[in-house]
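What you see is part of a larger complex, with each chain still in position.
Chain IDs A, B and C follow the sequence of writing; residue 1 opens each chain.
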Amino acid sequence: MQNNVAVRNIERADAGLVKELGEHGVATVHEAQGRTGLLHPYMRPIYAGARIGGSAITVLLHPGDNWMLHVAVELAKPGDVMVVAVSAPNSDGMFGDLLATSFRARGVLGLVIDAGVRDVKDLTEMKFPVWSRAVSAKGTVKATVGSVNSPIVCAGMLVNPGDTIVADDDGVVVVPRRNAKTVLDASRKRVANEEEKRAKLAAGELGLDIYKMREPLAKAGLVYYDTLGDFEKR
Amino acid sequence: MQNNVAVRNIERADAGLVKELGEHGVATVHEAQGRTGLLHPYMRPIYAGARIGGSAITVLLHPGDNWMLHVAVELAKPGDVMVVAVSAPNSDGMFGDLLATSFRARGVLGLVIDAGVRDVKDLTEMKFPVWSRAVSAKGTVKATVGSVNSPIVCAGMLVNPGDTIVADDDGVVVVPRRNAKTVLDASRKRVANEEEKRAKLAAGELGLDIYKMREPLAKAGLVYYDTLGDFEKR
Amino acid sequence: MQNNVAVRNIERADAGLVKELGEHGVATVHEAQGRTGLLHPYMRPIYAGARIGGSAITVLLHPGDNWMLHVAVELAKPGDVMVVAVSAPNSDGMFGDLLATSFRARGVLGLVIDAGVRDVKDLTEMKFPVWSRAVSAKGTVKATVGSVNSPIVCAGMLVNPGDTIVADDDGVVVVPRRNAKTVLDASRKRVANEEEKRAKLAAGELGLDIYKMREPLAKAGLVYYDTLGDFEKR
């Protein structure tokens, strides 16, 4: 992960694709992408119910120092999501309501940060969504230079600038920029397919029958017993 | 913990007892049962405010595989609660809104799972309560057979099929099936007893006096000082 | 940390100062105090939105034993906050709705406890705020004597009786009693200063310009590139 670099222009996926990926949500997109791209589940939203899709501005910070967030906001465009890695494990509160005001003024949709945040009461009232590993009032200095828009590893996942970020109550998933169309197509199919299944399941049909699982289960060795006693006597 | 077994019929405690135990809540039932039966406190509800009491359908899964949940739902009856153990530590999202739709159609009241869940926004809107160790969008395969309705260890506690499960914002407690009546009787006494105490405490009476603690505290060695300075000079 | 001691009278900071510190919130007060006094970020509120400022009644408990809370409540005055340390790591539910009823009747504003709490559904309905390291239904005995109003270490921070406690969604901060006025003055300045900045940032001005960061960033080594390709070719 590179220090001392800020890149002004990045390529993003088509805005319409990004928006629709966001609407599909993390679980669907993650499945549509072959179960890849999920950040570590310790990344949690500061309030329930937010769901966003945007293009990643990537930021590398150092423990206890949030200086580069000010550099990053100038390079962001409406519809972007800030994705922040830190060079060592850190829970300091690197982001609060002032920066959120600045981010919002520039059209940034939300923040994904592998560190802490603070002013969560204000952020919740502003409905500025944040996914973080911690909440902490511990403030930071502005002394060490990191990077903006170079590739980073955030919560265990590689994020390149311009990748599509989808985040909701289930976590955060990254879609590499060039895959946005393919993954969206797969997501749409998945959603369509699920509607039909949902109706059947709501009517009391069983997955065992819908997915024709009875035979594979028997082949895989499942044996039914009428009672636990029957099993113990086998 | 047994693999390859599904047991069709289990005994449950009386439905009325189970329902009332649920209404008493986890803290009361846990106390009434002599402070036993509590699952590990890492088991947290996905949304605040739910409270259920039901009979356990026990499920053993393997990491990354939720196949047996489809077997389990067929064997559940209205008023049951799914209790799920995994054969190794795992945070994958093994349950989502489709399975919740199926569970609800069959009358299952909720899910207790020592792994992850996803679609928590949908589950919250459906008001389908889940207690889990993680939230994760990571999906699962259907490839390996576990068991349904054999004894399991879930979040550190032995659960037998048909045991009574009580779950709310304080966590999850298991009442062995045969003890339901005894524990309910003790819970009722506890609740009655607490009403009276609550009124006294609300009126400003002190626990020191209500429980006659002053003498035992002195015997146990507690010494009062007027000021910290008095203590330091002693 | 001392056992067997209860101190009746403690000095507190001026009630007006304490109240206003509470209104400023944890992040502001922590900054105003030179980034000191914050309890470990594992201390989390049981529900969102509470914010309190009060004087500390300090309590030392032992694992699995909450006896001294009954001693403490008699020594508290309206506007106090209970701050509870335990002599070894413990997640038991040491506090519930009955004690909260008693605390409220005596004017105690809230609880900060380096252990577990229970009855969180009731506490939330009562709007009795608690910051804790865990939620657990596990009850406690009343058998071992600890202390009230001697100095304690709670969640990694030294707390003296009568210190000012500020707690909100960002965590918990301790202001030593004698510093209340100085820290409040610094907080007020900070708040005033932030209002002006917030307006500028909301209007789209950049922190880079408001704080005059462009030159220091260049001096510290930050280099801008137009594209990632330009950087890689450097």
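Basically, a contact is a pair of C-beta atoms (placed from the backbone, for glycine too) under 8 Å apart; a residue touches a chain by one contact, two chains touch by 3 or more.
Everything numeric in this text was worked out from a predicted model, so none of it was measured.
Assembly remark, whole complex in this entry with 3 chains visible in place, copy number of the identical chain is 6.
The working rule: only the chains that are shown with their structure count from here on.
In a homomeric contact, the two copies may use the same or different surfaces; for chain A and chain B, under half of the interface residue numbers are shared, pointing to different surfaces.
Rounded to a multiple of 5, the C-alpha superposition of chain B onto chain C involves a rotation of 120 degrees. Work out the mean CA point of chain A and of chain B, and you get 30 Å between them. Residue positions of chain A touching 2 or more other chains: none.
Partner chain B is touched in their complex by these residues of chain A: 25-27, 30-31, 35, 38, 41, 44, 48-49, 51, 168-171, 173, 194, 197-198, 201-204, 206-208, 211, 213, 217, 220-228, 230-231. Listed in rising order, the residues of chain C touching chain B in the complex are 2-10, 47, 67, 70-71, 73-74, 91, 93, 96-99, 101-102, 104-106, 116, 118-121, 124, 134-139, 142-145, 149-150, 161.
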